[in-house]
Every structure is written in C-alpha cells, then in structure tokens.
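I'd like to ask you about the structure that follows.
Only one protein chain is missing from this complex, and each of the others stays in its spot.
Then we have chain A:
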C-alpha cells in the first residue's frame, strides 16, 4: 500500500525520481513488465490483510519483502492456517539493516515458522518517562521529550506526521532548546528524523544480496533444480563477508504452528478483567480487543454486541468463579490471525 519516497531511490532500481508519490506496487509491476518480455505481474495497492484466504490459496510460493514484525506475523500465520491435505505454500522471507540481512524458507507446519523465531528480535528498550521528563542526558532523550511529551502538550489533538518536514522541524527546534538547557550536545535534524521515524539504514547492495537469495530459493523450490535452504541464512558485511546458515528449530509450543497449548498460571483471586490486562502485557501477544473462551463456555466476547453485553458481567467476576485448573483457554483477537491456547493452572 506504500507509495514511493525520495529516500527509496538510493536502493530501488525499479523507481525513478518522476515516480515519487506513486504506488510502489504499480510502478514496480509496470517497470518489470516493460523490461522483461512475457511476464505478467498484477499489482494491488492495498494492505496484505485486505486479501482473504481464498486469495492467498492460489499461489505456489509467497515471497515477503515486508518491513515490520506485525506484517510478517500476519502473513506467516495466514499461510500456516491454510495448510490442509492439498495446500502447503512455502513462505520465503528476507530483511536487511545496513550491511546485515537474512533470508529464510518457511514450510508452514513442517519447518520453524516466523512465530517460532520471534524471540530472536529483541525490541529496543524504551527510555523511562522520568528520564525524558526530568533528567535527559542524550540528544535522543531531548528528541523523544519533544515528540512524546511536548507535541501532545502544545499541539493538542493535531496528529504528529513524521513525514511532514514542518512537524520534524518543530520537534527539532524544541529538542534543540531542551538540549541547550541541559548542555547536551549533538541534536541534529537528521537525528531527530531518525529517532522519531525509527529509520533503519538501507543500501542497494545488501538488499540485492537478500532479494537475490530469496529469488534463488523461490527458483529452487519452483524448478527443483537444487535443494532449497534449510532454513535460515544470516549475512553480515561489516567485517569481511560472513554468512551463517543453520536450521532454526521449530518451537513445540509455538502459538501458530505448534500443537501444544502453553501453560498459564493464574491467581484465582484475579478478576477476568485483570487477567485480560495481564495477558496484554505479555511480550508474545499483541492483543487489542481479545475475546476469551473455554471449551465449554464463552467468558467474554467483544462482538457481536448482544454477546458482548451478555458476557460483560463476567469481567468483574473472580477467576475461581469462572474457570478451573486444567481448563483450556482460547483467546482470539483482531490483532492476531491465530488463536492463543493456554492450559490453566491456579497459583496458591
């Protein structure tokens, strides 16, 4: 759904200056069809989540050039859910950061899936709010102060648009003032942009290595000309050329491709609402509006309205009134394309 930005041109060989602002999918498709005879490419200028299972079922291989953990989890879970007697669509995924990158092949339910390896991505530790608010020490602290605290305070409901140079410039000015007040050196416009947009450096050569590796795996799977990657290759170019190729192991209790529900210890005195809050804090879940069921009853459902009203009183009830140790708890959420399954145990 993305459009072409001027900063894409340093690595995107299908886009030109005149294409800035146009749909990436449409321009890329048109360029390749013009250059290579006999190939048909259908662009869709939409989010991957806009397409349903039937749509994805038509493909023999899916290659991902996604830029977020969220989108990758969604695509991965979708292809795992599609697996049946007739369908098994390999997923090839690649990504880069600076001089580093990786490519992998996922055979849904057979080899380790994206969800199995989620713990390989350690999210950046957030700076405590009190550091931003009262004891900044780094230029980044001043920039985050400007965007997290000052923007909502001074601009009210106006949404911060990190692509708007005037917004960035406003943050930069505020950050600079703050840095001056605390004698902190090093705030620049470029750093301001980098911090608020979480910019990841990207270059043509690393992207070529990873993209070509993904294509190479797709070609091997499609033609059976050679065995495909089993199942992960990491590349680092900072010092010499280093690749590490290994089999990432499937996680037995993977919530997407595993068969086993995970254990969940709960306090019987918690209310259902408290349990939901605790679940939302867990790192492997990205719950927004969870619905909870056991195999025998609905504990809380977000929709339809009638059922929501019917189950709402349960939110106040204590867990010991609703469930027992050994029950299987199933959680669905619009933020996740799969259900989380837990076996309940009660703490003392």
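By definition in this document, a residue touches a chain if its C-beta (ideal position, glycine included) is under 8 Å from a C-beta of that chain, and two chains touch if they have at least 3 such contacts; residues count from 1.
In the analysis below, contacts and distances are computed from a predicted model.
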### Message
Considering only the chain that is not displayed, what protein name does its UniProt record carry among "DNA replication complex GINS protein PSF1", "Translocase of chloroplast", "Ras-related Rab-1A" or "NEDD8-activating enzyme E1 regulatory subunit"?
### Response
"NEDD8-activating enzyme E1 regulatory subunit"
### Among A:108, A:136 or A:258, the residue in touch with the chain that has been omitted
A:136
### Query
If the hidden chain were put back, which of A:146, A:184 or A:344 would touch it?
A:184
### Absent-chain contact - pick from A:45, A:205, A:280 or A:310
A:205
### Query
Which of A:162, A:216 or A:330 sits in contact with the chain that's absent?
A:216
### Message
List every residue of chain A that touches the chain not included in the displayed model.
### Response
6-7, 9-13, 16-17, 35-37, 98-99, 103, 135-138, 165-166, 168-169, 172-173, 182-184, 188-190, 193-194, 199-213, 215-217, 219-220, 226-227, 229, 233, 237-243, 245
